[in-house]
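So, chain A:
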Amino acid sequence: MGNNPSIRHTKKGSEELEIGPERIAIFTGHFGSGKTETAINYSIASARAGKKTIIVDLDIVNPYFRSTDKKDVLNNAGIEVISPNFAGTGLDVPSLPARIYSVFQNKEYRVVFDVGGDDIGAVALGSFNPYFKQEDYRMYYVINVHRPLSGNKKDIIEMLRSIENHSRLGVTHLINNSNLSYETTFYDIIKGQPMVEEVSKECNIPIAYISGMPEVIGNLPPDLKAKAFPINIFLHPIWDQ
Partner candidate 1 sequence: MAKVFEKPKALTGKPNHYCPGCTHGIVHRLVAEAIDDLGIRENTVGVAPVGCAVLAYEYFNVDMHEAAHGRAPAVATGIKRVLPDNVVFTYQGDGDLASIGTAEIVHAANRGEKLTTIFINNAIYGMTGGQMAPTSLLGQVTATSPYGRSAETEGHPIRMSEMLATIEGTAYVERVSLHDIKNILKAKKAIKKAFEVQIAGKGFAMVEILSTCPTNWGMAPAEALKWVKDNMIPYYPLGVKKEVV
Partner candidate 2 sequence: MAQELIISGFGGQGVMSMGQLLTYAGMLEGKNVSWLPSYGPEMRGGTAYCSVIITEEMVGSPIVNEATAVIAMNLPSMERFERTVNPGGLLIVNSSLVNKKADRTDIDVCYVPANEIADELGNTRVANMVILGAFLQKTRAVSEDSIIESLKGVLGSSKEHLIPLNREALKRGTQSVNP
């Protein structure tokens, strides 16, 4: 990754996230890529932009660190949350409520799907396949190059294809969310960009956003094609709350 872009500190602080035109946004990606944080921030931005928003926690894989954990914050922002029946309880039955179907009927809402990690989590999308076929959606694939099994182009593309196979849906946009959690610097994000660009070129899928914490992302060079996606971290381990 010797490609060291010239850094110009042209922007200061966070900027508002500009959400896409689609009614249905699906966030997929590797474990630990930052899907849930992106989905939560995306929902909040959507609500701030004046849209009636529902977030569907479709994570049937991970019992912790899920959007349902932030139900109060989301509800306060005017966002409805639909969760698996036992999310946040002591039981790991991943059953989904029938209410999920309502989001396909009522078109007034913008719907954000927070999908479970990897291709395994993406399987659950398959049960709604006939509905997705009926209208436009964006399926974001969130990439963090600083994670095992997504540190090179081959692995990233393999997972992308596998998620598409399991969910029976095509990824429409990429998000570069290369981060090292609390220790993320501006350079960590930028370091991931050339690889995400290669993936974009090979798969012919545009990069929609580069995401990161506001204080970091504010310094993006202006010549990048992707939009900045400032992320406020909502999911903290309990000892940090």
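Keep in mind how these were chosen: all candidates are chains of the complex that A comes from, given by their letters.
Here, contacts are C-beta pairs under 8 Å (C-beta built on N, C-alpha and C of every residue); 3 or more make two chains touch, one makes a residue touch a chain; residues count from 1.
Remember, it's a predicted structure, so these values are computed and weren't measured experimentally.
Note on chain A: across 1 or 2, the candidate touching it in the complex is 1; the others do not touch it there.
Looking at the complex, you find that chain A touches candidate 1 at residues 60-61, 85-86, 91-96, 98, 100-101, 116, 119-120, 122-130, 162, 166-168.
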